[in-house]
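Removed from the display is one protein chain of the complex; every other protein chain stays in position.
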């Protein structure tokens, strides 16, 4: 059983994760990861067949920083708003005081013209650790049901 | 007022409910119900007019087991991924120590080609009881807004 305070802090971390992406505050979003954090997007089909071929794989926060920087340069022509709905939190103890956290997500995108559509739905399977009193992502695994590969490059999930 | 621990356990039960359907672990999903549990899908229009004509009605866990078995045989040709978003939990005390639990849901389906669409949105109105320390569904009432009758046979909501 996870204590209530930890659980609510984990819920906060996920809320913050979605909020910061949606507000396009990606530089602040990076602060939710540990320095050695990994961030992976593995399509559900691959994950279920144990083919760990990811759409995207960042093996450190530095690589995530690079990615955000290149999004800042590249994304001028791909304007949209993101909106995350995250629910169904499950929390278990993992090794070394870490937490294994699952949640379902749906990300909606809205175009400049105000049209909203489903961009991606899927599941998060995260490893969350405590550092200096803060809970942070040590591994973020995104498992999309939706096969929207081409657009995946334009936004974190 | 419901105590915090119970409330979080109810949230866990609903999270688990969605997680297990979405992972197609329907045999484990059955463990979330009491032996005498009922599972009903009643379209919103009928429910509001007090016409309790359900799309589906299982009056025991045994009947749910049968249903899962027949899904296992029938569903070969209807491949899709499900994804539940469940939010807006409301919890009240009911008789005999049970809990009356409401929540809104959206279920998305993704085809083999990776296309995601809204399959059903609606509300859960559940009766949840404690058995041997576990919280379980004694009655699961699904009230869909969406009128997707034909496909309803292919997946639990």
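A and B label the chains in the order they appear, each numbered from 1.
By definition in this document, contacts are C-beta pairs under 8 Å (C-beta built on N, C-alpha and C of every residue); 3 or more make two chains touch, one makes a residue touch a chain.
This one's a predicted model, so the numbers in the text were calculated from it and none came from an experiment.
S.K.: Going by the contact rule already stated, which one of B:4, B:49 or B:69 would touch the omitted chain in the full complex?
M.R.: Within the whole complex, the residue contacting the unshown chain is B:4.
S.K.: In the full complex, which residues of chain B touch the absent chain?
M.R.: 4, 7, 44, 85, 87-90, 102, 104, 106, 118, 120-123, 145-148
S.K.: If the hidden chain were put back, which residues of chain A would touch it?
M.R.: Against the left-out chain, chain A lists 4-5, 8, 11-12, 14-16, 18-19, 22, 81, 83-87, 106, 108, 110, 113-118.
Just so we're on the same page, only the chains that are shown with their structure count from here on.
S.K.: Between chain A and chain B, what distance separates the C-alpha centroids? Give it in angstrom.
M.R.: 27
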